[in-house]
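A single protein chain has been omitted from the complex, and every remaining protein chain is retained in its original position.
Order of writing sets the chain letters: A, B and C. Residues in each chain are counted from 1.
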Amino acid sequence: MKRRDFLKTTVVTGTAGVLFDACAPPGSDQIIPILIPEEEFIPGVEEFYPTNCVECPGGCGLLARKMDGRLVKVEGNPAHPISRGASCVRGQALPQAMYHPDRVRGPLMREGARGAGQWRNVSWDDAIERLVSELAAVQEDPSNALAFLTGALRGHRLDMVRRFTSTFEATRHLVHEPFGDGAVLRAHALTTGVEEFFAYDLENANYLVTIGASVLDASRSPVRFGRGVGHLRQGRPGRRGKLVAVQPRLSTTAAAADEWLPARPGSEASLVLALAHVILRDELYDTGFIENRTSGFEEFRARVLADFDPELVAGMAGVSVETLERVATEMAMHGPTIVVAGDAAVTGPTGLGTAVAVDHLNALLGGFGKKGGIFFNQDPPFSEWPSLETVVPAPEALFANLTKESDASSGIRALLISDTNPVHTLPSSAGIDGFLSEIPFVACFTSFVDDTAQMADLILPESTPFERFDDDVPSPSVGIPVATLSAPMFSRPLYDTMSMPDVLLRVAAGLGGTVAEAFPWASYEEALRAAWSGLHAVSRGSVTESTERRFWSRALAAGGWWDEDVALNADCLTSDGLYRFELPALESIGLDRTAAGDTSRFTLYVYPSTAFGDGRSAHLPFLQELADPMTSVRWGSVVELNASTASELNISDGDLVEITSDTGSLRVRAQITQGLRPDVVALSAGQGHGEYGRYARGRGVNPFSLLQATTGSDLFEVPLQATTVRVTRIKETS
Amino acid sequence: MEALDRNQAIEDSLLRPVFQTSRKLWVVVAMLLAVIAYGGFQWAHQLKEGLIVAGMNQPVYWGLYLTNYVFFIGISHAGTLISAILRLTDAEWRRPITRAAEAITVFALLMGTSNVLWHLGRPELIYIPMLHPQPLSPLIWDVACISVYLMGSITYLYLPLIPDLALLRDRSPRLRWLYRWLSLGWQGTPKQHKLLDRAIGFMAVAIIPIAVSVHTVVSWVFAMTLVPMWHSAIFGPYFVVGAIFSGIAALLIAMAILRKAFHLEPFFRPIHFNNLGLLMLTMACLWLYFTFAEHMTVWYGNEPDEVAVLTSRLSGAFSTPFWTMITCCFVIPLCILSFKRTRTIIGTVIASCAVLIGMWLERFIIVISSASYPRSEFMHDGGLYSPALVEIALTAAQFACFALLYIVFAKLFPLVSIWEVKEGDQTELEAELTGTVEARL
Amino acid sequence: MTREYSTRQLLPSFILLLLGCLLFTGCSKAGASPDQPIAFSHRIHVENQIDCSYCHDYYEDYDVAGIPPVATCVDCHLLMFEEEPTADLEKIFEFADAGTEIPWVRLYELPKYTHFSHKWHVRAELECQTCHGEIGTSDRAVQHMVYNMDWCLTCHEEQAASVDCVTCHK
Partner (left out) sequence: MPTWGMAIDLDRCNGCEACVVACRTENNVAPAGPEQAALGRTVEWMRVERHVKGEFPNVRTRFVPVLCVHCDDAPCVSVCPVSATYENPEGLNAQIHPRCIGTRACAQACPYTVRYFNWGTPKWDAPLEQTINPDVAVRWKGIMEKCTFCVQRIRRAKDNAREDDRPIADGDVQPACAQACSAEAIVFGDLDDPESAVSKLSESARAERPLEELGTGPRVFYLKEGDWRGSVGPQSSD
């Protein structure tokens, strides 16, 4: 059949299509007008602009591909040490965040009752003027306080917030990051004095154990860990590392692991100490490291050998003694070994204990400062902003505040919210709605009206990372100093939006006095440039230039600055420079030999979703349509039930079930799986938004609403595996 | 003289349905037109929206349209094959039923091929496979064979019609010009008769391989793929047997309806129903043999992908249609048709209704069950295909259009071949005379 | 004796045939010449020794040939002091002052599912006239022809260029 004569008749027979418009197939010919008209571009020629990703703590450096004046794709920045050219599922869907149909297109002022969702479009001047008047009111009366509620910010965005809050007398900086692993940071501070996530040299490790942390799919830094584990497995010919996952649920990390230990929720701490017990008993620990670089080893050794006998722990944790013994010896013999804790295991009453226990286990194996072990992040040598005499308020965990104090919002006159959505990611029993309703003025920096912004009086639309200046110091990082930088890729933002730091600058100028002096820059770009001049001064690392101006443009073009030939550092910052085998934190870990308890009640295990994280990316259609790696659910939620448990409750796959805890209940489809402990029920975070754009609104269920806000002194975040629920099958009428 | 008025009686009783239309018939036609109109409306809706309104999904790409396609092409085999074989074997009892059978063939073919228009994603490009076929594709073989078969069966219907057209040309109160044009100047001269008999003889011989080729090629659309429980050598003969089987059933039902509607009791006598019933019984056994052979080899072979489809049929999602198919296609016909007492007109009609339902289900199971369980287990059809409104509406419209065409044909041309019946009547008379002599010899 | 069909009998089939061919006339609109916002004449510019690449400056390096921005027109026409400028010349400055580009009406349109690169055709020493006809001598831009696959394939085969579908279908 010759193609030549294929369409010899097409021109002739073209009209046959006139009846059905086959001349030009329908829908294929619309010309896409670009929304920012005066963009200069040559059609068909691609341009790449570096940018950074804010969807998760990973902080990857990305390249945004611009075609025909439009952002069409996001790719990993090949030079960036975290992403190395790759990206995760949420990074890939970012172009949809910029061109999202439900983006806030201009400042909105509330009309009608709070939370009713009626808004009036206002200009930026009116919005800034309202903000200035509210904050001026706070300044006048010392009893009034300003509160700034943010997520776990990084880079100079965090410094801007801290600097802004420090200029007010009565001021508080509240932080809410549902999967922020705050207990891990506290544990690192207690044991090594470094309150930052460690950098793990995964590429040279041989054995990786994750306690609760699904590091490969959503929580810490999926791209960095993905590459690290990939290299650990097949990166070195002839040597293949092993991955062991200790979790009550078979997450994607546990599925990709060589071995999955389904530990009972809450028993992780004692399981880790049981492993330590075996290593101490058989003296497999790294004596060199322990003698000269640690303190308090003997008391720790005594305590562990006394209390955490593997036989006792095995029964309670639901893992066999042989496995404990074997894994412990494998970890010691086939190092270098890294143990990582995170997610639900480090929340709740035993959270801090688990994190500290894991650090001690790493110390026993001598992992600190060893090739294939653990190093501390090194901050890039930014030059400091002009220092202020004011006191910078220490960040307080919002959840701890809400549960401890009776009236957490006392005295707060104005609340600014940025990069967090507590109404969605806090249990209703924590009283977040009450907290917000008592505060006279609430302003929210956000690109989308989400559950929290719905309760605000003023919404200040935030530009997306493609339209604003931004910098980021990724933590956890790779040990070397890394700073990501991103500049707008369009001459002006798509809509009437402004980035949060720029708004703060204009408000500071409006307020005048000490606040204005604290911010001597006209724009956030200037402030960043001032800070980044320090990187130019050291004249080393990936970008070195003769003049500061050229350094700045080269850094913008490269997407940041990093210094790859800096020696990795692992010296502890404790008073004596030694690693402290902290004991008080371990008091809380006891072998709670509680009986199996009421078999009708199950532990609710909440985990971050691969596609939505804590719900931050739920508004993107590509991610909603994505089949979840472990449950294949699209556009909704499912609750995972163990196969044998489901057969006892005669629930079959796809039935509608009701999950009831002491503080709430919800209805969701059940999915039968083998990859879950029988006494656990697993629900993914991320769905069940009341308000977050058309793709996420009312889709799926929100597990946070079920969690109990148990009071506890050292709680940082919501306990994710400390709530028990009942599961009942709903008779399907349809 | 006696022979003359016998012929006259035959002509009158057979031409009456052509000339008079009872009121009841207009009601039936109106109903059929309503169903067809609704089908047309649904088709326009599907043309605008695309196949999104139909029920097909990933991995079940082929649905009701293709089931109907195979079903109607199957029915079309009855006409030509039965009338051709009976003509060649010179079975006297075929005389009144050949034209009814050939009419079923032509209209069933038209209905079958219209399914292709509804099945295609872009029906406006239906001309591309005709102009620029890709010869390796079984679909192109389909296009070729079916167009030849359609031409063949139309001529095979038209040739025996010519003498009756001449009769109509002389006696019809209306449309004389049409009958004159179509009868090609037939005068009934012996030369013309010899020419006509030779042509019909040739067509009877030629149509049989074409008919067999059509349904083999229709089955190869499935058998040529690597899909579990499609990729099997038995599909060719299996579909041909299925075709003849469902064809006979369709013919029996058509004959029963015509007998009632147009009072053709003297022509469709119980002997016809009895003989066709026996033929259907043999086909039922043959069909069961093929079905058993196919499923047995798959069960015994125990290949995982194939067994997945087999278990879905025997005990899984398709078990109810499967076992209804077995009962309808074998058990009911066996019970009814194997005893002379029950092989009456009503008996055979009940059996053939069961057979038609069974054979439609067989096509449905073959197409949908293998499509729902592809080799990639992860892609097994979670939601299980269920036909959407537009598919059901179009199926109904298809049956209605088939009936309507049949009624229009009955209104334009006599449904029983008058000259053959007269010829048959002649030989019967002589046989009676000689018969007595033979009986005595 | 075979009957001769009277013409009257053959009439219906003849009409059917005619309708068929009518249906199948191409929907070509070669020679169409839509009016442009400014009556631009290529001939005058070519006579003033302005090379094609001065205005269409992308065809050597990119897929698109490029339509000049109004600034290119203003560069020359600002310095030419005609006695009484025609209405069209005024329009150039109207567009320039308003800061909008001249909304030229598109003459040639390839379907969106095809990929065409001026660069490789120009580098294969193809004259603009081959595809765009005698545009250089025309006062009004006229659509030289409707580009269809058959025409492209003929040339590709003669020049031994790739006729693999994926070359042009994207």
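In this text, a contact is a pair of C-beta atoms (placed from the backbone, for glycine too) under 8 Å apart; a residue touches a chain by one contact, two chains touch by 3 or more.
Everything quoted here is computed from the prediction, not taken from an experiment.
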Exercise for review: Using the contact definition given at the top, list the shown chains touched by the missing chain.
Suggested key: A, B, C
**Study point:** Touch with the omitted chain, as defined above, among A:53, A:93, A:314 or A:503
**Key:** A:93
**Study point:** Residues in subunit C touching the chain absent from view
**Key:** 111-113, 115, 117, 120, 164-166, 169-170
Review point. Please identify, in ascending order, the residues of subunit A that touch the omitted chain?
Key: 1, 25-28, 32, 34-35, 43-44, 67-68, 70-76, 83, 85-89, 91-93, 95-96, 99-101, 206-207, 216-217, 222-224, 226-227, 229-231, 233-234, 238-242, 250, 252-253, 255-256, 258, 260, 262, 330, 333-336, 370-372, 610-611, 621-627, 629-630, 632, 634-636, 642-644, 673-678, 694, 699
Check your understanding: In the whole complex, what residues of subunit B lie against the chain that is missing from view?
Key -> 49-52, 54, 56-62, 119-123, 125-126, 128-129, 132-134, 136-140, 143, 221, 224-227, 371, 374-379, 381-383
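Assume only the chains that are shown with their structure count from here on.
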Study note, to complete from the structure: Distance between the CA centroids of subunit B and subunit C (whole Å) is 55
Review point. When the centre of a chain is set as the mean of its C-alpha atoms, what distance in Å lies between subunit A and subunit B?
Key: 66
Revision key, fill the gap. For subunit C, residue numbers touching 2 or more other chains are none
Revision key, fill the gap. Within the complex, subunit A is touched by subunit C residues 23-28, 58, 62-64, 66, 111-113, 146, 148-150, 153-154, 157, 163, 165
**Study point:** Footprint of subunit C on subunit A - complex, ascending
**Key:** 3-4, 6-16, 18, 23-25, 28-30, 42-45
